[in-house]
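Everything on this sheet refers to the single structure shown next.
A single protein chain has been omitted; all remaining protein chains appear in their positions.
Now for chain A:
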Amino acid sequence: MSALRILVPVKRVIDYAVKPRVNKAQTGVETAGVKHSMNPFDELSVEESVRIREKKSAPGGVEDITVISAGPTKAQDILRTAMAMGADRAIHVEVKEGEDLEPLSVAKLLKVAAEQHKSNLVILGKQSIDDDANQTGQMLAGLLGWPQATQASKVEFGENDSVSVTREVDGGSETLRAKLPMVITTDLRLNEPRYASLPNIMKAKKKPMEKKTLADFGITAERRLKVVKVTEPPVRQGGGKVEDVDGLVSKLKELGAI
């Protein structure tokens, strides 16, 4: 079996625990001064890649784990985090803040990256929690002409480059088998990402990070979609509180309920 060269795309998004607010111009959510971190599904991808190496679950072993992110300079922080978790190297593709790429552009970029790095496995989050597109993995598999297994909850390796992927579907689970090279997207049950340990955080600072631009991949940040308007969901009308039974009765009368 061939040794694995895993490509793990990661995205910097508004932190999962932060409540996003729509910006004043209603063109998107406010990102300035808001805590950002790695897309949670991408953490699962990084964790899974590192586990495949640590548990020696792939017969051919893992030769390389490369993480890649297209985003502003601060995206380097999450690349360092990924390397602290165990990735070997990182590629940062500089994209100006506000010039976000659409899934198709990302897929095109990743295709080139996978080819350049001779990757034979791409593990990526099933979706990013900001756009929730859930498209990039599928488009990438299409562009590369590789098999795809989306929303993986378990990944196992067999002989002759075969990979079994279990995915949860309505009413049970489904197991797919395909041969490398392939694309896998991750779902929540796949694993539990680790905490990066301090020694590994230190080591990650010395791991190589390539800095690239979109032009290096022959991509332009073209937009096929236009955001017309972003609004917050309607505010829930809060309930009132009554002091006692009399208050409740009079309130109900007032509302014509009794």
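Following the convention adopted for this analysis, a contact is a pair of C-beta atoms (placed from the backbone, for glycine too) under 8 Å apart; a residue touches a chain by one contact, two chains touch by 3 or more; residues count from 1.
One rule holds in what follows: contacts and distances are computed from a predicted model.
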Absent chain [UniProt protein name; select from "D-lactate dehydrogenase (cytochrome)", "Large ribosomal subunit protein bL19m", "Eukaryotic translation initiation factor 3 subunit K" or "RNA helicase"]: "D-lactate dehydrogenase (cytochrome)"
Contact with the hidden chain (one of A:4, A:196 or A:214): A:196
Option touching the unshown chain, where A:8, A:38 or A:91 are the choices: A:38
Touching residues on chain A - with respect to the absent chain: 14-20, 22, 28-29, 31, 33, 35, 37-38, 40, 78, 81, 100, 127, 129-132, 168, 187-189, 192-193, 195-199, 201-202, 227, 230, 232-233, 243-247
